[in-house]
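This is the structure I want to talk about, given as structure tokens.
Here the complex is missing one protein chain, while the rest keep their positions.
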Amino acid sequence: MIQWLMNIDRRIIFVFVFLGVALPLLANVFLPIKPTRDVISVYDQFEKVAEDEGIVLLSFSYGASTEPEMQPMARAILRHCFSRNIKVVAVCLWPEAPGLARKVLEEIGDEFGKTYGEDYAFLGFKPGNFAVVLNMGQDFRDAFPQDNWGTPLEELALTQDIRTLRDFDFVFDLAAGDSIEFWWIPYGQEKYGFPFAGGCTAVMAPDLFPFLQSKQMVGLLGGLAGAAEYETLVGRQDKATAGMSAQSMAHLIIVAFILFGNMAFFLSRRR
Amino acid sequence: MIFLSRTLPVIVALCFGVFGIGIYYVPHAAAQNLERELALWLRVVFAFSYLLGLYSLLNLHWQRIRQRVEGWGYSAMVYVGFGLMMLFVIHNDGKGPFAPQAEGTAAENGYQWLFEYVQVACSSTMFSILAFFIASAAYRTFRARTPEAALLLVAAIVVMLGRVPIGAYISEYVPAAAEWLLNVPNLAAKRGILLGVSLGAIATSLRIIFGIERSYLGGGDE
Partner (left out) sequence: MQNKPPSWLVGLVFLGVIASDCQGQDAQSGRGSLPLIDNTEAFDTPNDAGNSITLTWARTRSIPEGGVYKAYIAESREGPYYPASEIAGGANLQSEEPETFGYGDAAWDAHFIHITEYAGGEGVVSLQNDKTYYVRLELHSGNRSTRAPIVTASAQGNYFNWKKLNNIVLGGLLSFLILGFISLARHRDLYIRRIGGLEALDEALGRATAMGKPVLFIHGLRDMSQISTIAAVNILGRVASRTAEYDAALRVVAPDPVVMSVSQETVQASYFEAGRPDAFNTKHVFVAGTEQFSYAAATEGIMVRERPAAHIMMGYFYAESLLLAETGSTTGAIQIAGTDAFTQLPFFVTTCDYTLMGEELYAASAYLSREPKLLGSLKGQDAGKAIIIAAIVLGALLATVDIPFLTHVFTPH
């Protein structure tokens, strides 16, 4: 028995994890979420933009594989922006992002009855990684002369007065890779000094803590937990909050297996 | 030929490397305009690298099909997938490839449908395998064989519970402890590694700029 507990077939673990994730999602369980300091900072910054009737640049730097983690974050951010009448300009720095960005912009824009070109604009994808960020800081029209459908920026009411990154009141990057640490901060925030924050996958979040401490980032949404906290602040619980119950259960299952394994390990050592 | 394949790239690397460093310290408008031009060129190079990547991929799989290597059927699937996506891109909902991207949801737009229900579905499924693998890896390796391993085990449990709502249910100190672990010891280790890696990146960049390192050219050093 002890040996069995020490060497449980991984397929049994997989079954438990599957059930632990699926059942809470099917049962639609919502656990209360307490927002943390870094998420509240992002919320407060958006609120400040709303009070100043400002404009925000939303950068989509994630792909299809991280859609389940990042798309709820994008929805929560956009719901906040549109509910407070914040103007949003969206750009993509990853080639897989445009399909996801279009979908969420249209979905949330329709939900709040927002008008394209006046309340939000989607400028599509440009290759170049950090070079695009650098270009946006030097001359925004150089980087994005048209929107995703070929309309020149000067013809869109929202983007007529945008010349550089400094013309945005806040820049937020949704990142699943290197974009915050290696593109936006060295080539954007450090050079042009605009308020900047980001959302990232949970595994990347610790990588970005130094930038929070150095105040190069105003705040950070880390993974599905960050998205769920933001949904709580916005007052609209959705997939991220639902996902937290599944994630909680999965973590409990992992901890339980770890404890079983250690219990068996110590018992076997005693013998 | 040697000049074109070995010497000229090194000269180009030196010139642009020195320019790039100099621009950082020179605020004059002339330097800033040069930086702007370089950034534009860089974007053009990036765009062409996508074409190069596409050619490499198709060529690689064509060779496999041609030589009938084991699993060449999967290489044929690469062409099928590519052809199908290109078909919808060119069709563009009837507007043709030279019109702006057609609007519409996945139900209305074939390209968007393929992206959402094939690409996104497959990619996120592969990513989600990590959840199962981390469970089995954690179970197998988090054994308190030594005091350090025990410390790691406790820290891992605290952080795992502290980062989800269930931790707050267990105790209000669990999320606080998790945050402390992430912001203090974890961040200290991260900074140390970051410093080392950054110094390494500076050293490699210097070697590339001054032509000491040439492995990026392919073919080894001379």
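Things worth noting here:
The letters A and B name the chains in turn, as written, and every chain counts its residues from 1.
Rule of thumb we're sticking to: contacts are C-beta pairs under 8 Å (C-beta built on N, C-alpha and C of every residue); 3 or more make two chains touch, one makes a residue touch a chain.
Just so it is clear, the structure is predicted and the values come from calculations on it, not from any experiment.
Partner chains of the missing chain, restricted to those shown and counted over the full complex, are A, B.
Within the complete assembly, A:Val203 is the residue of A:Leu19, A:Ala157, A:Val203 or A:Ala256 that touches the hidden chain. Among the residues B:Cys15, B:Ala76 or B:Ile129, only B:Ile129 touches the chain that is left out of the figure.
In the complete assembly, the contact with the undisplayed chain comes from B:Phe210, out of B:Trp41, B:Tyr79, B:Tyr173 or B:Phe210.
The missing chain, though absent from the display, is touched by one residue of B:Met1, B:Ala30 or B:Val80; that residue is B:Ala30. Residue-level contact of chain A with the missing chain is found at 10, 65, 177, 190, 203-204, 206-207.
Listed for chain B, the residues touching the missing chain in the whole complex are 24-30, 32, 53, 56-57, 60, 69, 122-123, 126-127, 129-130, 133-134, 136-138, 140-142, 190, 193-197, 199-204, 206-208, 210, 212-213, 215-216, 218-220.
One rule holds for everything that comes next: only the chains that are shown with their structure count from here on.
Centres computed as Cα averages put chain A at a distance of 17 Å from chain B. Considering their complex, residues 32, 35-36, 39-40, 42-43, 46-47, 49-50, 100-101, 103, 105-106, 112, 115-116, 119-120, 122-124, 126-128, 131-132, 134-136, 138-140, 142-145, 153, 156-157, 160-161, 163-166, 168-169, 175, 179, 182-183, 186-187, 190-191, 194 of chain B touch chain A. Against chain B, in their complex, chain A makes its touches with residues 8, 10, 13-14, 16-18, 21, 31-34, 36, 63-68, 95-96, 99-100, 102-103, 106, 126-129, 131-132, 134-135, 138-139, 142, 148-150, 202, 206-207, 209-210, 213, 225, 228, 244-245, 247-255, 257-258, 260-262, 265-266.
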